[in-house]
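Note that one protein chain is taken out, while the other chains of the complex remain in position.
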Amino acid sequence: MQLQLSTWPEVESYLQSSPGIIFPIGSTEQHGPTGLIGTDAICAEAIAKGVGEATGAMVGPTINVGMALHHLAFPGSVSLRPSTLIRVIVDYVSSLAPAGFSRFYFINGHGGNIATLKAAFSEAYHHLGSLGHSQNVRCHLGNWFMARGVYQLAKELYGDQEGHHATPSEVALTQFVYPEAIKTAPLNPEVASGHSIYSAQDFREHYSDGRMGSNPALATPEHGQRFYEVAVKELSESYQRFLAEN
Amino acid sequence: MQLQLSTWPEVESYLQSSPGIIFPIGSTEQHGPTGLIGTDAICAEAIAKGVGEATGAMVGPTINVGMALHHLAFPGSVSLRPSTLIRVIVDYVSSLAPAGFSRFYFINGHGGNIATLKAAFSEAYHHLGSLGHSQNVRCHLGNWFMARGVYQLAKELYGDQEGHHATPSEVALTQFVYPEAIKTAPLNPEVASGHSIYSAQDFREHYSDGRMGSNPALATPEHGQRFYEVAVKELSESYQRFLAEN
Amino acid sequence: MQLQLSTWPEVESYLQSSPGIIFPIGSTEQHGPTGLIGTDAICAEAIAKGVGEATGAMVGPTINVGMALHHLAFPGSVSLRPSTLIRVIVDYVSSLAPAGFSRFYFINGHGGNIATLKAAFSEAYHHLGSLGHSQNVRCHLGNWFMARGVYQLAKELYGDQEGHHATPSEVALTQFVYPEAIKTAPLNPEVASGHSIYSAQDFREHYSDGRMGSNPALATPEHGQRFYEVAVKELSESYQRFLAEN
Amino acid sequence: MQLQLSTWPEVESYLQSSPGIIFPIGSTEQHGPTGLIGTDAICAEAIAKGVGEATGAMVGPTINVGMALHHLAFPGSVSLRPSTLIRVIVDYVSSLAPAGFSRFYFINGHGGNIATLKAAFSEAYHHLGSLGHSQNVRCHLGNWFMARGVYQLAKELYGDQEGHHATPSEVALTQFVYPEAIKTAPLNPEVASGHSIYSAQDFREHYSDGRMGSNPALATPEHGQRFYEVAVKELSESYQRFLAEN
Amino acid sequence: MQLQLSTWPEVESYLQSSPGIIFPIGSTEQHGPTGLIGTDAICAEAIAKGVGEATGAMVGPTINVGMALHHLAFPGSVSLRPSTLIRVIVDYVSSLAPAGFSRFYFINGHGGNIATLKAAFSEAYHHLGSLGHSQNVRCHLGNWFMARGVYQLAKELYGDQEGHHATPSEVALTQFVYPEAIKTAPLNPEVASGHSIYSAQDFREHYSDGRMGSNPALATPEHGQRFYEVAVKELSESYQRFLAEN
Partner (left out) sequence: MQLQLSTWPEVESYLQSSPGIIFPIGSTEQHGPTGLIGTDAICAEAIAKGVGEATGAMVGPTINVGMALHHLAFPGSVSLRPSTLIRVIVDYVSSLAPAGFSRFYFINGHGGNIATLKAAFSEAYHHLGSLGHSQNVRCHLGNWFMARGVYQLAKELYGDQEGHHATPSEVALTQFVYPEAIKTAPLNPEVASGHSIYSAQDFREHYSDGRMGSNPALATPEHGQRFYEVAVKELSESYQRFLAEN
């Protein structure tokens, strides 16, 4: 059930049976010479819709821009500052909590969002609590790329060439979702890896084409479908455990 | 050309020929008993993609949540505070300006966003200027529902029953985009109208089912297609004038 | 009744009979070669006092500096950032609401304030609501220069030479209020017009002497008095309708 | 020379001979049963104009609302939060510094503003410095009520009955400026004194009519004129020393 | 070399040979019935001083209060909001970077700080970059309790009774540092474990005495010394690798 395709009386009915809502959150950032700039949002959105279908959960609109400051030296990347993203999350949760939503499950497609989202959850609980709302609100971070089955499949299919950014697994998933947007380009086999992430300029100096130890040329739409199915299954279970938690 | 479906080298190429980018911005808010909560985002996104196709412009990801604080007394509505939305826009513009984007065209689907977006543009120019960036960046607000042809068509089709929120024109457009999500419900013909907008609670007291003087039951997908075509045509011309402005 | 010239027991008495207060808000910004930098504040203040006398309303102190970032390339202009002005308005409203003021009527002399003020009103309602205050507070924006009679009179007296900034109508009003401060200077008849407003630097490049399509040399103190009287009359009626609104 | 009554070319000329500007800053807050709510702004404005006349300094528009959070339990008081006032001052200074103003002299009428203004000056220097502006900007705080001659005159005229808020000296000055707004009311001779200032509620509990140890019934317009003359003289000298400082 | 015990000329000399500085960061929060409220700060400070001695690094003053919002339902806990802590870190880094410090190594004693610190590092890089500073600044997060040797030793000494908060390992370390402050109290052997962390109220409901699955009664000062030595050794190596990174 998609929030954007529902009416408010339908939401009111939904809240009779569940306090849960899923928000896909991605990023708008370079993903190497062949990866789509929207990769993280595309993956999160597709999986969130799948989880919504599997569980009957309400799925909110995708948060397309996240925390990608370190990618800004590549054209087309867009980022919120962490302090901005924290405010955004606080506003989302504060908007919906008075109506009865109290279980917020974020399906995340971008490693760079994790720290800020966790910080934002703390800020949101405190914000609601200080305003005298019930302290019953809970947020959960579901990173699809860190699901056990996803990790195992990536290992099996790509071994060390999975890398850490512009990975074949995420590229595969976007190929499954948007087969019309599969890109090819010569990829230097000598891909940088292992350097820590600091400023945007430092990032580009060390990762000159944007990849981090990955070989996205290995990706196929068929792989993408497998990742999709594994991720939907695992995150659906995770969402249901989250709702059931005492 | 969609930013989310492009690679960074493609963006780099694009910037050789154009400094323009279009961002659809909507809202996630109640649209009466039959209107979709995502109406404003759905309309803005569809039209922005159409304008992108017509003009070759780069189209960024949709900003799905805007300034809808006055709708928060209806379940399912989500809003940023104006001060948050200003930061978001400043971050978007500041991310892309250093790469060479200097013409930001926002296709807006929500009247409630207008004031905050205009304020945000001023803040963004000043922010960039104070940091020593070229003061060459320009933002433009393209409200599809205020395009002359759209207005005339709505008048012709619906007369006074167009109203001001949950209008048949916007509902029609969502029916054209998502025919599978056409909703029906009994609509009280005595719909409130003419009350100013203040707090969320005040809004709901005066507009009990969420509509403002509108009769969305008049909407049809065929109307929606006509609105879409008129809006794409007018906003494409507007976008091109914006790029050509000296 | 001026707040600044009242005692707190007098305010307490006033609140027994009315919850309304008027705040004049202007700007401190260039108004071309002959217009006063305080034009917008001077006009708003004079009209607000007139409305206060006509209606018995409490009139607060003038907000002399508004949102004029686009004028900052001319010396003497002062501006708040939109995000600052939003905080200022939230603080004003939050200060007075607990005492019983619930109808805030802003008499505005500057087009550049409109967007930010509207955004600020939304933020103020939400702020008060989230703190558990009654959501009964209402703000209204009364732009004197957009009053019907003012518009008609300007059209009649100046036709196309009214322009959009440093207009003869506002200059006339300041001449009426401060006849000792009437300035003259040669005005280039080829005045720029029609360019959109972006950054401060862009503004000055396109509007080299600060005027926007106007011929303030047409202004006279007698015109100013007529504008004053029309504006006071119309805004007094508007204020009373605002108080009477259900 | 008043900024509000000048044109931008006049400001440009002024800057050829002086980098100085004076801003009166007051407060909008209760001043006991007979003191005007605008007392602090009225005094600061009158003295600033006097100093402007005596020294030829540019005088900016009055900042009418300051930091008066502790007075908010009395109706009619308005306050900015300290964090808001800091932003306001940073915006003022940042607006004018690029044009060439580098000596900002604030004539202050309210003790409660002192701490926040000093903090704001530090924030403003740092803000400008971090943006790469010359670190040549200087701000000075001139509290008229702390001028030596003012203090001595108050001691001589009122002795211990000067008190610390709603003092006869400031009331006298407002009587001199606005003789038409002289208020009388029975004043309890047992006026509270000596309690520290904490929250607004605590303030009202300890200072039930708003005075702090003062007897404003002693004030006369003639006293007010003497305070005015002493303050103008001392602050004019102080302003000139400020400009001359190496 | 401790920053607090150095003079500025000594710092100037130090910068000739190293751009590195270590900041201990802890928290001020409940640590169960027997753990010290300052546990996280005490551990971080002791280890940081040890690393400073081992490597010759400059060690800054301890950041005693971190992100502990979820502990606030226990008396004595103090927390910054994440958005505040981000500003604090940005200010620290921005203060020292212009002087030549470019390698900031935070020795952290509190799991709850991790997310916010990572977010703060991103915000700091971006802040400096946007102001035109060299993007050469790097921050590193060294969590002593996650060092491999520490983990192994805790496993060996305490097995499953190490738990996740108020752990015997951190308690032991504080006993080593402050043997005069060893506390005892009856500890319920049925200690809660495994519940996720949400709001402060939720935390206290699920972890009634503040421990998370731990048995701090196992701690001894001798264990503490072993943890100290392992942590100093590992983090010293980590700090030196950080400085040597290309």
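Which chain is which? They are A, B, C, D and E, in the order written, and residues in each are numbered from 1.
We adopt the following convention: contacts are C-beta pairs under 8 Å (C-beta built on N, C-alpha and C of every residue); 3 or more make two chains touch, one makes a residue touch a chain.
Bear in mind that the values here come from a model prediction, so they are computed numbers and not experimental data.
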item	value
Displayed chains contacting the withheld chain	A, C, D, E
Sole residue of E:I22, E:I42 or E:C139 that reaches the chain not shown, by the stated touch rule	E:I42
Omitted-chain contact residue, chosen from D:L15, D:I42, D:V78 or D:A120	D:A120
Residue among A:G56, A:G132, A:G159 or A:P179 touching the omitted chain	A:G132
Hidden partner chain, touching residue among D:P82, D:G109 or D:G142	D:P82
Positions on chain D where the hidden chain makes contact	67, 69-70, 72, 81-83, 86-87, 112, 114-123, 125-126, 128-129, 135-140, 195-196, 198-202, 245
Chain A residues that touch the omitted chain in the full complex	130-132
Hidden partner chain, residues of chain E it touches	2-12, 15, 28, 30-38, 41-42, 60-65, 72, 74-81, 83-84, 87-88, 91-92, 95-96, 98-100, 178, 181, 183, 185, 210
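Methods note: only the chains that are shown with their structure count from here on.
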item	value
Touching both chain A and chain D (chains)	B, C, E
Chain C and chain D: spacing of chain centres that average the CA atoms, whole Å	24
Touching two or more other chains - residues of chain E	131-132
Touch-based graph of the chains, sorted into line, ring, star, complete or other	other
